[in-house]
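Complex shown without one protein chain; remaining protein chains in place.
As written, the chain order gives the labels A and B, with residue 1 at the start of each chain.
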Amino acid sequence: MDHPGKLRETVLGLVAICSALVALVVWIPADIDTGIVDVWRRTIRIGDAMLPSFAAAGMLLAGLVMLVRAIVLVPNGLHRVISPVFLVTSCLVMALGLTLMQASGPFIVWLWFSGEISYRQLLDTAPWKYIGFVIGGSFMIFCFTALTSHRFSWRFVFLALVSTVLIALIYDLPFDNLLLPPNGDI
Amino acid sequence: MGGLEYILAGVMEALFGNPAIVLGPIVLSWPILLVALGFFIGVLIGATPGLSGPFAMALALPILISIFGFTPDALLPVFGFLVGVMKGATVGGAVPAILFNTPGTPDAFMTTLDGYPMAKNGQGGKALRVAHFASVSGDTFSDIVLFVCAPFLAISIEAFLGLPEKSALMILSLSFVAVVVGNDTFKGILAACFGLLVASIATGTDSYPRLSMGSDVLASGLPTIAVVIGVLVVGEIFVSFEDMWRSAREKQKAPPKIAPGDTSLSMGERRKLLPFIGVSMSIGTVIGALPGIGTTLAAALGYTAGRKMHKGEVDFGKGAPEGIAATEAANSAVSGANLIPALSLGIPGNVAAVFIILAADTIGGFNPGPSVFRFSADEVNPELVVAFALFTLMVAANLLNWTTGAWFMRLLGGLIHVPKQILLPIVLLLTLTSVYVQGSNMSDVYVLLFFGALGYLMRSTDIPILPFVIAYILAGPLETTIRSAFEATGSDPWFLFRSPISVIFLILATAIICGAGWLRGGPRLK
Partner (left out) sequence: MKTLLSAAAAAILSVSAAYADWAPSGPIKLQIGFKAGGGADTMARLIAEDIQAEYGWTLLPENVTGAGGGVMARSVKDSAADGLTIGVGITDTFAYGVLAARDPGYATSDFEYLSTLAGTQMGIVAKSDRGWKNMSDVIAAAKAGEEISFGAMTPRLADGSYYIGKVNGVEFNIVSSYKGGKAVLNAVNASDVDIGWVAGPQKSGVSAGDLLNLANGEDKPLRVSPDAQTLAEIGVDFFFGATFVAIAPAGLPDDARLALSDAISTVVQKDGTKSNAFISKALTIKVMTGDEARSYVEGELADAEALLNATVE
């Protein structure tokens, strides 16, 4: 593998082939009841497995051609560069942000009322219903702003907080029935 | 009701159907109001480097549906906004290309070639006017083609094509999209097939939702809006994050601000541009009518055609107004024509059409496709009224564009740019929130992020996004049509090959797949 594009094309072809095979051999037979054709009340119908089987077969074919091509030919490698550090950091930011969004509301309510009232009862009551969204949301905005500009600034914190509160108000004030994240899941 | 009455009813519906403001005899309807709002937001978004029309559509769709609800009354305001954004973003894209040499969208790249040199020569304002004039002309022309062609095509399809032929036509369009978008046949096929596989999850007719792995999150079906926005928008955001993250050290210098300078564009100058605009807008319209081929190709072809016919004193690439006109007329003419396959067949040809079909699907009461153009005489066909009202809104957007577009573009040239580092994280949270409020379910957000990651990976490996999205949206109608065709013919296994029309469609589909591979010949040997 002397060419970075070549490695990536090979991996891509292998991933396509493997996922198509898994779909064809394991997933579709195990998770669809009616087969490619289906006999129902003595008439033959197209079964639920027809479309996914065709799709997976197409993926398999495309993957095979791509793999062979990647091995035989030199790819015209105009690939973007993927940075593993960036990937790991952004996954962490998203995971932390979503966890904060879901956990901070119930946690703060539990602290405040020492367990007497549950968050479930307050999820339509201000200011409790905003807690999770504002903490989690501004965390995400701040982290990505700081990450992409490579510096910390209190101005970023302020901007993240203000824009999150604005977003919360845009959705919450005009619409009675909309629930901000994570209030629909509590 | 006759044809003329339907058109009249559509116009009335758009202009007066859903009044927002009534001042004596003057009625301003919600649809018109939203066309204007969409148009101005579209110009703004198009003019902001790093954002594009689909961003605005993706963010606005869930919000608009929350505002207007799921009643048929919601269709026109939502369509109006989408149409406004589509047209606004098209003209807006030229502003940063000309003034800052940074194309807001890929298809505005050709505009920088002559626009930026003109701006440096103190003719920035003139260049903006040329771009606007060419863009609006191209847009208006392709809209007229749409108004004439879509009903005609739809009626002939409904009259001549039965279920098997319709199935074959959908297979043909899908193969075309898979092969033509992007520059690799097999990656296109991979993307399209993967789209079909994803669309299979929890759909189907059996009482057990297929491929749902026993999970109730999957059994509910993947939320379509989250899947589409994830791949199209969230993926793009993360790619931008990564690019900014990497280039933050190499401090980019802010582009020098250039005063608009000479802003006049005389009638004589306009007349000299007309041949270029005429050729380019015809190219753009033809390209736009084929599903899947984007504005970028139209812009490139228009520019090339313009360079061949140009004999003026300033060469193309050195600040020739004709170069801007040739590019902008071509890429703007794509947008109207793109709706031809969407409205007459229900096949979305580009991202804007994807969002229009998505809106129609979500709100209900309007199913883009041949059945829309049923001129039933005894009973009013409400979908046809909506279709003509949609056309009216497009005309309204064009009028707005002709009258205020140029002024608005100049105004934006002076605005301060919000840095992408601050803008995009906010857009990410907005996207996440607007997907969440639709279903009040965190799993929708996970689906959004999963498909965002997928979009990021596809962009990193040159797998085209559009075939995935179009296949994903088209899978349902395709499967239903094929199943119904099979069942209605009494389970005839050769139902696709019984009529010459469907055989022709299938041969064409095969020819396109084989032909494109042969034409490109895969990656070149070094």
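Convention: a residue touches a chain if its C-beta (ideal position, glycine included) is under 8 Å from a C-beta of that chain, and two chains touch if they have at least 3 such contacts.
No experiment lies behind these values; they were computed from the predicted model shown.
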item	value
From B:Asn367, B:Thr404 or B:Ser499, residue that would touch the chain that is not displayed	B:Asn367
Chain not shown: contacting residue from B:Asn183, B:Ser376 or B:Thr510	B:Ser376
Candidate in contact with the missing chain, chosen from A:Ala23, A:Leu98, A:Leu122 or A:Leu147	A:Leu122
Residue numbers in chain A that touch the chain omitted from display	33, 40-43, 45-46, 112-113, 117-118, 120-125, 127-128, 177, 179, 184
Touch residues of chain B, complete complex, unshown partner	70-71, 158, 162-163, 202, 205, 207-209, 212, 216, 219-221, 362-364, 367, 370-371, 374, 376, 378-379, 438-441, 476, 479-480, 483-484, 487-491
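Everything that follows uses one rule, which is that only the chains that are shown with their structure count from here on.
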item	value
Inter-centroid spacing, chain B versus chain A (mean Cα positions, whole Å)	24
Partner chain A, residues of chain B touching it in the complex	63, 66-67, 186-187, 189-190, 192-197, 199-200, 204-206, 208, 210-213, 238-239, 241-246, 248-249, 419-422, 424-426, 428-430, 432-434, 436-437, 439-442, 445, 449, 459-463, 475, 478-479, 482-483, 486-487, 491, 522-526
Contact footprint of chain B on chain A as seen in their complex	8-9, 12, 16, 23, 27-28, 31-34, 43-52, 54-59, 61-63, 65-66, 69, 73-76, 78-83, 86, 90, 94, 98, 102, 133, 137, 140-145, 147-150, 156, 159-160, 163-164, 167, 170-171, 174-175, 178-185
